[in-house]
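Quick one: structure below, then a few questions.
Of the protein chains in this complex, one is absent; all others appear in place.
On to chain A.
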Amino acid sequence: MQPPARPPLRGGRPRALAAAAALVALTPISACAVANSDDTGTTGGGEGTLRIVLAQEPPTLDPCDASLTATGAVVRSNISEPLIERDPTSGELEPLLATEWHRTDPTTWRLDLRSGVTFHDGQPFTAEDAAFSIDRAVHSDVACNVDGYVFGGTELDVQTDGAAALTVTTAEPDPVLPLRLSFIEVVPRTTSTDAKVRTPVGTGPYAIDKWETGVSIALRRNDSYWGDAPAYPRARYVWRSEPSVRAAMIDNGEAELSAALNPEDATEDNSVAYPNNETTALRLDGTQPPLDDIRVRKAIGMVIDQGAIADVLFAGLADPAAQLVPDGVVGHNADLRAAPPDFTAARALVADAADDGVPTGKRISLIARNGQFPRVSETAEALQYQMARLGLNVRIQMTDSAAHLEYQLRPFPKGAGPVALLIMHGNQTGDGAFTTSQYLLSDGPQSTFGTAALDERIAAAGALSGDRRQDAFAAVFAAQNDDVAQYVHLAHMRGLLGRSADVRYEPNSATGDELRLADVRPAHRKGS
């Protein structure tokens, strides 16, 4: 017997797929494919390409923003070059696009420029370009990062002297003007003065080939480069914010170099440690009780175990610190050493303060920033514990970058109470003046207080040069510890650079801000 005929099903198609189908309808897959094939191999790059993985995509490649870490890592000395460069190891200034410089009077410097240099677009480099670059960085409406970074509103008068020399005049004598000028990257005089440029032209050993937003930046070798030709004909930058993925890319042969690895992901085969000029410290707000009492501030400094923090929390990638600048920076005081904890003496100081009516039980906010450095939250907890052993009432507050800056820069938030701010200071200029003017002056942008005596020392040191300058700033750092105690220093940090066994490259203290591709060589090429 045949079954009865079934009525036709209405709408019998699997409509549960409708939601996904709706998504597909919104997706212009054919026109906007993200993943794509190219001739550079699975992970991008291809033969002869040096592949670098950064922590983030540069927001801009304008050379006048090269003092931004993310921008400088790509631009500085790769795409564009400064007139003068500072040797990160010796601290000495070396000629680059300027061959010589000297002071002609207390406020004027003269620079002689290199001949035979051309920009990527074939234009010759002249004094006009050098003068334009300084003027654009310091005086234009482009809001160059380097202006605030090293010039801080300083007015410069720049004049050309023929095609191969220029003079720079300042309102006040500036013994470190050549050092400041080393932060200005040279661009051709045709560069926009109204807006930042996305694909800059420079004189460096590499030129921009393609910037695929969100994906990669490709560079090609500048075959008309005036100096030695770099080993790799091409370079390609990608970015991954997760450190373990960056380490995996080195392990998997997808990149030769990687920015900032975490100690957990680093091995001898995929990384190398280097001093990154960063110093961690606890800034104590000396305007708020109980931190307005120097006995309390000094007591905190006496109980922090810098050695244990450096060895355990920073995995040995740090040295105990007793000042804000590491060795190699003008003003570093070799006589200052971190002392072992002394709880007995510290408790006595706090007890004295309490006897004099200082409210030592008042809650102190210990503020740190997420991602500030590896194991920052554990470091904050260790500091809280050690301060609590003194009888201080400490509460940890973790913030993001923007919120942390509210506490780091003047004007400070009102009503925040006593704040112990965990900071990390990197002096990439190599001169203590850039640290003291920010962190130690009474009205320094990142200083909560100071003393008139220390201000006078800082001003006097800034007018000196040579060994006298070194000694004067060294005395300033000693005076901060003895007479002010605004900072409890933790450690001079070391970074971890991801490095494949396929390349030869020795990082230095500038590597985090300036990764010179011309210094990278294939490991198998002997004698190159």
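The definition used in the following text is that contacts are C-beta pairs under 8 Å (C-beta built on N, C-alpha and C of every residue); 3 or more make two chains touch, one makes a residue touch a chain; residues count from 1.
FYI, contacts and distances are computed from a predicted model.
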Fill in the blank from the handout: Per UniProt record, missing subunit out of "NADH dehydrogenase subunit L", "4Fe-4S dicluster domain-containing protein", "Methyl-accepting chemotaxis protein" or "Peptide/nickel transport system permease protein" is "Peptide/nickel transport system permease protein"
Problem - From A:E406, A:E456, A:D482 or A:E506, residue that would touch the chain that is not displayed - result: A:E406
Practice task
Would you indicate which residue among A:G116, A:G214, A:G357 or A:G415 is in contact with the undisplayed chain?
Solution key: A:G214
Exercise for the section: Among A:S244, A:T287, A:S377 or A:S465, choose the residue that contacts the chain missing from this document, as touch is defined above. Expected result: A:S244
Problem - Hidden partner interface residues of chain A, rising order - result: 3-4, 6, 9, 11-12, 14-20, 22-24, 26-29, 31-38, 40-44, 59-60, 67, 141, 143, 145, 147-150, 152-153, 195-196, 213-216, 238-242, 244-245, 248-249, 251-252, 254, 400-403, 405-406, 408-409, 434, 437-438, 445-446
